[in-house]
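Everything on this sheet refers to the single structure shown next.
Missing here is one protein chain; the remaining ones are kept as they sit in the complex.
Presenting chain A:
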Amino acid sequence: MTTSTKESGAAAPAGSGPFLSVRDLYVRFKTEDGVVKAVDGLSFDLERGKTLGIVGESGSGKSVTNLTVLGLHNPMFTSIEGEIVLDGQELITAREAELEKVRGNKAAMIFQDPLTALSPYYTVGRQIAEPFWKHTGASKKAAWDRAVEMLGKVGIPNPKERAKDYPHQFSGGMRQRAMIAMALVCDPDLLIADEPTTALDVTVQAQILDLLKNLQQEFGSAIIFITHDLGVIADMADDIMVMYAGGAVERGTVDEVLRSPQHPYTWGLLNSMPRLDSDLDTPLAPIPGAPPSLLRPPSGCRFHPRCAFQGEVGGARCVDELPLLPAGRGGACHLTAEQKQTIFVEQIKPRLR
């Protein structure tokens, strides 16, 4: 197994802080209709070798956050504030040339739809080889061999021949495997998987998840796993961050968040998940209302217009005051810990069985 050479971090040596640290991140898009507050004051950390699951509805800022980590937004229409430190290197203020050395090398990304995310014009082998020769300075021949090796690693039979194929000659699952091979070709320390299994059918999905877990053990990468599927998260992640309307509303370990969720939105997500063993007559319980427009997000708690429990808080706190997310385990909600406990045990938990 060849190992890639890495650019050493520009600032502090690795290990002095969390491997990836995002602090007070604000991402705003200028559009014709106004400014979209896509990410609104988000902070989180990720340690080496761990998997962070980010859950939330479409438009909650999951993908935007992670594209920001790699600096993939068009600066012409985007304003970004805050701090993103990857292994001691500040990324928001980094120059484009520096970012190019990070992308695909130290931090790589797997996208949702492998058909549109791979170029139809180049062979799979070439597309996997490109980042390798770019980042390691290897010859094209060596990079091609490495691409073939990676295709074999992700379980593509006859990789030597298949590397010469174009993406449209691959099946959906194979394309996603090729995409994973492409992301891992330079041994990244951070792998961002943006709904990598959403476009695949369930059996293939399970294979891809297994593959990712095995590769994580082999490569020791940290993974950010974005999904809206709590079942997948339970399987993959160590920690969970629940996002709503551009901010984190709850975080904790997988067990904590799935067994004793602390935020009405998380309750809603768990409630709206269909279960194989549930009574056929029990209707699904979707969260009422629709995700808010990020052009004009609601005041106070972003979730209050859809929240069934704001009466319990009393007064207009939910409308006026943005609840803070405590560091570490917790949920951003004005309900007291006792209230949450009572509501969850009495109203939510029975419905989850």
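By our rule, a contact is a pair of C-beta atoms (placed from the backbone, for glycine too) under 8 Å apart; a residue touches a chain by one contact, two chains touch by 3 or more; residues count from 1.
Methods note: contacts and distances are computed from a predicted model.
Asks: UniProt name of the unshown chain, from "ABC transporter permease", "GntR family transcriptional regulator", "2-ketoisovalerate ferredoxin reductase, fused gamma and delta subunit" or "Anti-sigma factor antagonist"?
Replies: Cross-referencing UniProt, the chain left out corresponds to "ABC transporter permease".
Asks: Using the touch definition up top, pick the residue from A:E130, A:D145 or A:D189 that touches the left-out chain.
Replies: Hidden-chain contact among the options goes to A:E130.
Asks: Touching the hidden chain in the complete assembly: which of A:E32, A:E96 or A:D277 does that?
Replies: Of the listed residues, the one touching the omitted chain is A:E96.
Asks: Identify the residue among A:L72, A:A290 or A:A337 that touches the chain left out of the display.
Replies: Hidden-chain contact among the options goes to A:L72.
Asks: Check each of A:S79, A:Q169 or A:S272 against the chain that is not shown and name the one that touches it.
Replies: Here the residue in touch with the unshown chain is A:Q169.
Asks: Going by the contact rule already stated, which one of A:V27, A:M109 or A:A193 would touch the omitted chain in the full complex?
Replies: Answering carefully, the residue with contact to the hidden chain is A:M109.
Asks: Spell out the interface residues on chain A facing the chain that's missing from view.
Replies: Considering the whole complex, chain A reaches the absent chain at 70, 72, 76, 96, 100-105, 108-109, 111, 113, 116-122, 127, 130-131, 134-135, 166, 168-169, 179, 182-183.
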